[in-house]
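A single protein chain has been removed from this complex, and every other one stays in its place.
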Amino acid sequence: MSKDDKILKEFTSKEYEHGWSVDFDVDQAPKGLNEDIVKLISKKKNEPKWLLDWRLEAFSNFKKIKEPNWSNLKIPKIDYQDISYYSAPKKKKMLKSMDEVDPELIKTFEKLGISLQEQKRLSGVAVDAVIDSVSIGTTFKDKLSELGIIFCSFSEAVNEHPDLIRKHLGKVVPTKDNYFACLNSAVFSDGSFCYIPKGVRCPMELSTYFRINASNTGQFERTLIVADEGSYVSYLEGCTAPMRDENQLHAAVVEIHAEKDAEVKYSTVQNWYPGDKNGKGGIYNFVTKRGICNGNNSKISWTQVETGSAITWKYPSCILKGDNSVGEFYSVAVTNNYQQADTGTKMIHIGKNTRSKIISKGISAGHSHNSYRGHVKVMRRANNSRNFSQCDSLLLGNKCGAHTFPYIDIENKSSMVEHEATTSKIGEDQIFYCLQRGIDEENAIALIVNGYAKEVLKQLPMEFSVEAQKLLSLTLEGSVG
Amino acid sequence: MLEIKNLHASIDNTKILNGLDLSVNAGEVHAIMGPNGSGKSTLASVIAGREDYDVTDGEINFQGNELSDIGPDERAREGIFLAFQYPVEIPGVSTTNFMKTAVNQIRESKGEKPLDAVEFLKLMKEKMKLVNIKQELLSRSINEGFSGGEKKRNEIFQMAMLNPKLSILDETDSGLDIDALKIVSKGVNALKSKENATVVVTHYQRLLEYIVPDFVHVLMDGKIVKSGDKNLALELEEKGYDWIKVKN
Partner (left out) sequence: MIDTVDLRKSISIEDDNIIKDIKSKSIDKLKLSYKKYKEEYKYTPLLRNIEKKFGSFNSSKNIKKVDSYKDLISTNDKYYIVTLNGTFIENLSKIPNGIDIKNLKDLSKNEQNIFIHSYSKIDDSIDDIFSSINSILHSNCLTFRIKKSTILKEKISIINIVDSSKPTYFRKCFIIDKNSEVSFSEEFINITKDGNFSNSVNEIYMDENAVLNYFSTQNINKNYHYNSINVFQKRNSTSNFHTYSFSGSIIRNNLNIKLLDKSCFANMYGFYAIKNGSHIDNHTSVDHLDENSISNEHYKGIVDNGSNGVFNGKIFVRQKAQKTNAFQSNNNILLSDNAKVNTKPQLEIWADDVKCSHGCTVGQLDDDALFYLMSRGISRKDAISLLLSAFSTDITEKIEDKEIREEYQLMILKELEGLNYE
């Protein structure tokens, strides 16, 4: 047996850390998808009529369009009637503060390393915790509201800031956008809403933490971020789910509006349960994320570290409408065992002097498949636009695949677009160099992979960056010889 | 310390070492000289445990342990250090981070507690002086965009950090100008002690003016064909390797 095989055989996969589940009293809708369910969800949330109509419109679009089949993914048939579209920890009344949250829930989040008790938090991150599609509480609300910043659950925003929601909801990702976005628009149960007023620089990181807990449910949350003129916000998103043998569907939508001179930085560390080492179970992560740089000189920057999920299908995108606006996409996607990822971005240059940058690092191990899919489009009037894309793939082992599908469509002669891509494996000489210094193989690979992904990791806020590095090493543990 | 007996090694079924014997004791400096292709670098790699090479016969003993079943990382932890002829680039990994990982893993294997950031920095500062290497260089990706001299200095810096028992310098003089050569040699000499040993692998005598060997061995066709003291190196420089070939 060769050394490679030996190490593969010795491979005892690090147990998925967040694979436990907690029993709370839940309020769960019956399985199935139809107009009544859509109405039921809307009713449960006490929604205004316009929102129900909006949901129903999305649902009727959903029925008309087909599941996308262009990705490089093998997606098992999903029975949309076998999913429960609403599940919420039961609560008796509207909560006024975090102190009233079920202690069991608070414990759940502490177990995840997320403290919802403000006094315990040192790092100054405000958290909106979403469990099984429903927001259970938001920290630092008062402090933020002093600055006029709204950061609350989506349902709360619908009731308290209906004009803001009505003005922005569905404007970047419309109700007929794509299959999974339609589904989300019809059945989303909660999520986060964030509004940064004119000229305000949000003093702390805002964060949403998602957790799927119940079985046989899908998670369909909706995030809406509006950055008014001259404002700045950095937003983080993290997620975990219990280990279950069945596949669970997560179809989220994130919409971002950046007005004139505003900047939004959106970071994701995606660690949904990836399934076991034989590919059983795991989350189907079909997410639509899109931002529009509406005003001049605005900027949206996406950073993602994707290590979890059985299947990932997501393309955080930027519509660069304002002149001089900037879009960025930094991504590390790691797949191991039987995971599949088809991820990338779209940069649509509409305004003049718009700039975009794409840095994508794919790492495949085991039997996994990892695809980068990107679209850079420069419209006719987008004079002097620039795009630079760098897409690198690293293969660990010879049973995995790495694929690159960049679409580049240019209709403006004064623009410059550059795309580079490489595929390689970890150099044996690099590994030997590390070994010779006394570092063992596991650590050598972790070191090299983290170095390879550094350009992206350094975009993350400090505390997330450390977590992401650990996550990369864990995901790849034991995967190479 | 190091005892090599009848060592045979090959790569891709090509025999490179054909029954090599070598014995190195603590406190000694040995020079291995030989023409291109004689097997010098192979010897260095085989001692360090590079898996591309097959050891087909013979044995290597290091401090009484036979090495054949021991991986390169464990050998390093036992105290074998190889200064590479062509140090490898690892994008995104700084020398500082690299050394911290190595130092602490070696400490861990000995049951010592890992150095914290402050202790590590102190150690690093101390060793940096030895080879005149700047902090800025150590925060950059390892060897990436380094000049030839910087790469070799970085190797000696790592040697100082890891404090090995046996250091093998593989063509450390190649690509160095005279000033860089002096700095590197100064570092190596400062690290010499009664407890450790150094094996210098080189093509030219030049390096040996600065790192003076106790023994000089001539390697040809995968065997040591002649051994002597430092004067052998001078003689070789004057007469060329053909001189030995003819004599044999």
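Order as written gives the chain letters A and B; numbering starts at 1 within each chain.
One rule holds in what follows: a contact is a pair of C-beta atoms (placed from the backbone, for glycine too) under 8 Å apart; a residue touches a chain by one contact, two chains touch by 3 or more.
Computed from a prediction, not measured in an experiment: that's the story for all the values here.
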{"item": "Which displayed chains the hidden chain touches across the whole complex", "value": "A"}
{"item": "Residue among A:Val417, A:Ile445, A:Leu460 or A:Leu474 that touches the chain left out of view", "value": "A:Val417"}
{"item": "Per the touch definition above, residue among A:Ala341, A:Leu396, A:Ile431 or A:Leu476 touching the missing chain", "value": "A:Leu396"}
{"item": "Missing-chain contacts mapped onto chain A", "value": "70, 378, 380, 393, 395-425"}
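Criterion: only the chains that are shown with their structure count from here on.
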{"item": "Whole-Å gap between the CA centroids of chain A and chain B", "value": "48"}
{"item": "Complex interface listing, chain B residues touching chain A", "value": "48-52, 71-73, 75-77, 81-82, 84, 87-93, 97-99, 101-102, 105-106, 109, 141, 158, 162"}
{"item": "Contact set on chain A toward chain B in their complex", "value": "3, 427-430, 432-441, 443-444, 447-448, 450-455"}
